[in-house]
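Let me give you the structure first, and then I'll get to my questions.
Only a single protein chain was left out; the remaining protein chains are all shown in position.
On to subunit A.
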Amino acid sequence: MTAEVAVLGAGMHPWGKWGRGFAEYGTAAARAALADAGLNWRDVGSIVGADTVRGGYPGHVAGATFAKALGWQGARVASVYAACASGAQAIATARAQILAGLADVVLVVGADAAPKGFFRPAGGDRPDDPDWLRFRLLGATNPAYFGLYARRRMALHGDTPEDFALVKVKNAALGALNPYARYRKRVTAEEVAASAVVADPLRLLDICATSDGGAALVLCSLDFARRHGAARPVRIRAVSTVTPRFPSTVLDLPDIATDSAAAVEPPGETFRASIARTAYEEAGIGPEDLSLAEVYDLSTALELQWYEDLGLCGKGEGAKLLREGETAPGGRIPVNTSGGLASFGEAVPAQAIAQVCELTWQLRNAAGDRQIPGARVGITANQGLFGHGSSVIVVR
């Protein structure tokens, strides 16, 4: 087992379409996390920003942008870009600094002001960029890939659009209880079925929206936490940031084709499954030890896929686990108690951090109406573009 770091503070800016700059959301989240930790910004030895990037050039560089907004105080700084895994890689960077003794207290911040509609590459001809190519040649948006996965599940496992809708119903009911969520209304299966098809078989309410939002964490060494009076802090026990293994045979964002398995047999597990397995190995626990999970429900169907990749059930049994209520509050392993991306929408660099905020509040028994009684161990999982994925295990 590796050494642990403590989560001393967690904070968010409410998600939505607020029409302001990302620095404002991130700074608000950072101040909330510092207040939650009972620390002053001047106590922070290092700040790590999760970057937002449009078209390969970030404009603002997140770490320094937040540090300036909070007031230059000489802290060590780093910025991380890894698409949807940016937040988790920012956490990984902070953890490494703490474990290496480079800093006692690290502030991790991610925030975004997302454009309306589909994510897209910036302008200009960039035919060496696979993300640009998939739009130029195929018009293949992110929901198109989610549609491919959903249809594949229907063909392989017999999932139905009604199963997918139940994921939205579950997550919307939880989001209705979360003051930080963008959507705070319960949704019925009929409403999902009545929404427009975006990428067959997925409908508008099967797919997460783009949003503004921010999330932040104050991480520190266990020694510092003890000196600060936190005898039993929530702790991060594992951060997995693995890449796929060749040949990666599941078509993934933003690729036009998979690797070929002509020369080498594919690994026994998919990339998504390897992300979770690595986290379990690092934490020295297994899926049977989990109290809850926060997974990337970019689409309803993708949440079912994560159940299997996290080992919550066998292959092809995701929809069954859902139908039996096991992933809802009161079930064996509640998933997306925050309301998930279904209720938050995507604010790319913030969302992997927001997942850890939710686990922190749940493990502190401070999640209000959506509290899972006796929550002790939680996992997050996400996946971004270009072979980025990550998973964080948090324990109490």
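Some notes on this structure:
We take it that a contact is a pair of C-beta atoms (placed from the backbone, for glycine too) under 8 Å apart; a residue touches a chain by one contact, two chains touch by 3 or more; residues count from 1.
Criterion: contacts and distances are computed from a predicted model.
Think of the chain that is not pictured: of "Multiple sugar transport system permease protein", "Benzoylsuccinyl-CoA thiolase", "siroheme decarboxylase" or "Cytochrome d ubiquinol oxidase subunit II", UniProt labels it "Benzoylsuccinyl-CoA thiolase".
Listed residues A:A78, A:A94 or A:V198: the one in touch with the omitted chain is A:V198. Across the entire complex, the residue among A:L148, A:A176, A:A189 or A:V242 in touch with the chain not shown is A:L148.
By the touch rule set out above, subunit A reaches the unshown chain at residues 117-118, 120-121, 123, 125, 127, 132-141, 144, 147-152, 155-156, 196-202, 246-247, 249, 251, 255-264.
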